[in-house]
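Every protein chain but one is kept in place in this view of the complex.
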Amino acid sequence: MSKILEIKNLTVSFDGFKALNDLNFSMESGELRVIIGPNGAGKTTFLDVITGKVQPTKGRVLFKGKNIKKNPEYKIARMGIGRKFQTPRVYLNLTVTENLDLVCNHNKNVFSTLFSRPKSGEIITVAGLLETIGLEAKANAQAALLSHGEKQRLEIGMLVAQSPDLLLVDEPAAGLTDEETENVGALLLSLAESHSIIAIEHDMEFVRQIANNKVTVLHQGSVLCEGTMDEVQNDPRVIEVYLGKAPSITQQQMNMLRIAASMAWADGNFEPEQIDVILSRLSREFATNVEHQDSLQKELQNYLAKNIPLEDLVPKLKSFGEKERVLKLSYEIISSNEINDREAVVYQKLLQLLDLPTEMVEQVEAEIDAQYK
Amino acid sequence: MNVREEIIKKNKRRKQLIETAIVIGLVIVFAVILPVVLPGFRLRLLGRILALSIVALGIDLIWGYTGLLSLGHGIFFALGGYALAMHLKLQLPDGQLPEFFTLYGVKELPWFWYPFDSFPVTIIALIVIPGIAAGLLGYLVFRNRIKGVYFSIITQAALLVFFNFFNGQQKLINGTNGLKTDTETIFGILASSDSAQKTFYIITVIAVVVVYYFCRWLTSGRFGRLLIAIRDDETRVRFSGYDPTGYKVLVFAISGAIAGIAGALYTVQTGIITPKFMEVPFSIEMVIWVAVGGRATLIGAIIGTLLVRLAQTFLSESFPEVWLFFQGALFLIVVTVLPNGIVGWWRDFAWNKLSYVLGLRKRITTYASLEENPEVRQEREELEMRDR
Partner (left out) sequence: MSALIEGLFNGISIGSVLLIAALGLAIVFGLMGVINLAHGELMMLGAYTTYVVQNVFKPWGEPWFSFYILVAIPIAFMVAAIAGLVLERGVIRFLYGRPLETLLATWGVSLILRQLVRSVNWLLAICIAVFCLLFFGGMTWLSRHPDWERIRNWVIAILLPLSTAIAVVTGFLISKMPVLTKAWFSARNVDVTAPSWLRGGVKVLDFQMPYARLFIIVLTIICLIAVYWFLNRSTWGLKIRAVTQNRAMSSCLGIPTAKVDALTFAIGSGLAGVAGCAVSLLGSVGPNTGQNYIVDTFMVVVVGGVGNLFGTIFAGLGIGIVNYLIGSGTLALMLSYTESLKPLVDVLLFFATSSMAKVMVFALIIGFLQVKPAGLFPQKGRTAEL
């Protein structure tokens, strides 16, 4: 697979304020990439640069291997980059069909637009698109009369009519109801089969729905991290950016907690009260005082929501002491109630990965068993 | 679906037929009946007003459809006028110069006068020169994405500049005094004679119809829709792969060329062209004709010009002082109370009211957008069926 978009050392500054700061980004052809980031992270400026609306101060943007710097917007659009705006922007005084027909026009020169009549292929495309976006009944209605969701769909339809290779979608779910959001998500997923898409989004539910591959997090104009949804969500830097503060315990401690938590998560479903019990047990382990224990418990609810495979976590443990502590915690959690099959399997896997001497494991288990009986 | 489309097509054809009939009727009234009925000077006046309605069509194209308010159409209007007037001035025996040159001691005809000796060249020039002037000015402005109010005041400044230029160049173009056409001949006939004036009038009527249909053709297809798209959301147009600059330049050039035609016809029916045609108030007045008639409706541009100009003739004949007050009030009222002009008001409001009163249509009980919604309509039909 070839790279459809590559961005190198991109900087955009407005009067000294760097909206984008030394940003590097690349994307395979056919990928659906979601970009998230807090307000002011530079997401929209990022799209502005790709579409030529803003010229970069430094750096290069390569689309299909070609540098697009200095090209005006319309040329970039003709190269095959389509953009959907945050608020739907359709031509309000034209009908739905006319909206689609304008974009569908293959030759966008002044004189061919003036003299040539719509080709039969284009008419068929427009008819097909009307069906896809579900606006057949309103084909001859003025776009001004459409509802917000319908306009949103019409704009996506116009984007497709442009037959671009790369679609840039800016907050497609903004201002939509849950049902509409899901529809738009499904539409994007189906489009992703034939197009490369960059979607910018705030709504995490929606991101989870559409992010089947990689997610990029922007912060203060540069890429903070990149990875699958799970990786990104558990990255402490991302959490810090989004929640405004770093976890109050060290990374090592967090790692231990994650392993212990994955024991608890092993059987898949449990009661909310049980979560509370486990979280309070875990937070007691690392808290420095009572107040910290409370706040930590709340923090953990956010951090431990996701299941990361043990294979990734265990190798990060450094010392023998840490491993022992993990073992203690884990065993304590699973023995807090009846040990079921699935928990046993996960526990066995953990033991294997920890690779501790057998007598030590037995000793720890015995100690905890004694405590609980 | 097919049945519906056929009905739409049928309706369309019927509408077109009615329209053609109306146009033919109007042409007969204006070109055959009025010249017989009206006395010569009134006919000349009407001819002038019709010539002005041609500029209004041009302004409607650039303002009503594309959303660019030009306050400098006087330039192109006057350029067309000067082109024809120069041709008339050159209808002299060989070796003679137009008499005003001798006043300033000019012995040699300035170089740019030569092409206007030939009639076909003049006809082409009075369309092409204003077109090129408009296109050039438009290109220099639009390519930098200058739009909105900036565009308007730049065109106004350009107008003032052209006025100053023509006003100051006695030796080239007779400066303030302008070029008088009434005393000159065209094809051997005195331009102010009744027969010549009647011909000018008939040509003006034909020109109005031709320009009207030309504008109709421009605005009906994809090109016209793109103009509206540029007016409504230029950024979106750019991101759809169109370069708005080219379109805007072309429309502005066409609009300028139309103004040139109008200027030429106006000049010969006025009898003189002076730099006064390029004064600031006259060009802004052109805009108000379109505004009164209704923006983005071509017929509105013609109706507006006729109404305002006729009102002006009668008012300024009897109360010259009141006219400026009236004109000022017209600007205020049209902009605040009638933003879509007379035609817009008729289309959006009066026609609906009238058709209820006449019982042609059912009264809308909810919102118009809801009534027009096919889904709602279908649902309502189903409900009515069930009730029965």
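Per-chain numbering from 1; labels A and B assigned in written order.
Throughout what follows, a contact is a pair of C-beta atoms (placed from the backbone, for glycine too) under 8 Å apart; a residue touches a chain by one contact, two chains touch by 3 or more.
Please read these numbers as outputs of a predicted model, since none were measured by experiment.
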Item checked: Residue among B:Ile8, B:Leu103, B:Ile189 or B:Leu332 touching the omitted chain -> B:Leu332
Check: Which residue numbers on chain B touch the omitted chain?
Finding: 63, 67, 69, 71, 140-141, 143-146, 148-150, 152-154, 156-158, 160-161, 164-165, 167-168, 235, 280-281, 284, 287-288, 291, 321, 324-325, 327-332, 334-336, 339
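In this section, only the chains that are shown with their structure count from here on.
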Note to self: List the residues on chain B that touch chain A in their complex, please.
What the structure shows: 218, 221-223, 225-226, 228-229, 231-233, 235-236, 238-244, 246-247, 250, 369, 372-375
Check: Which residues of chain A touch chain B in their complex?
Finding: 51, 53, 72-75, 77-78, 82-83, 85, 89-94, 98, 101-103, 105, 108-110, 113-114, 117-118, 137-138, 141, 145, 158, 162
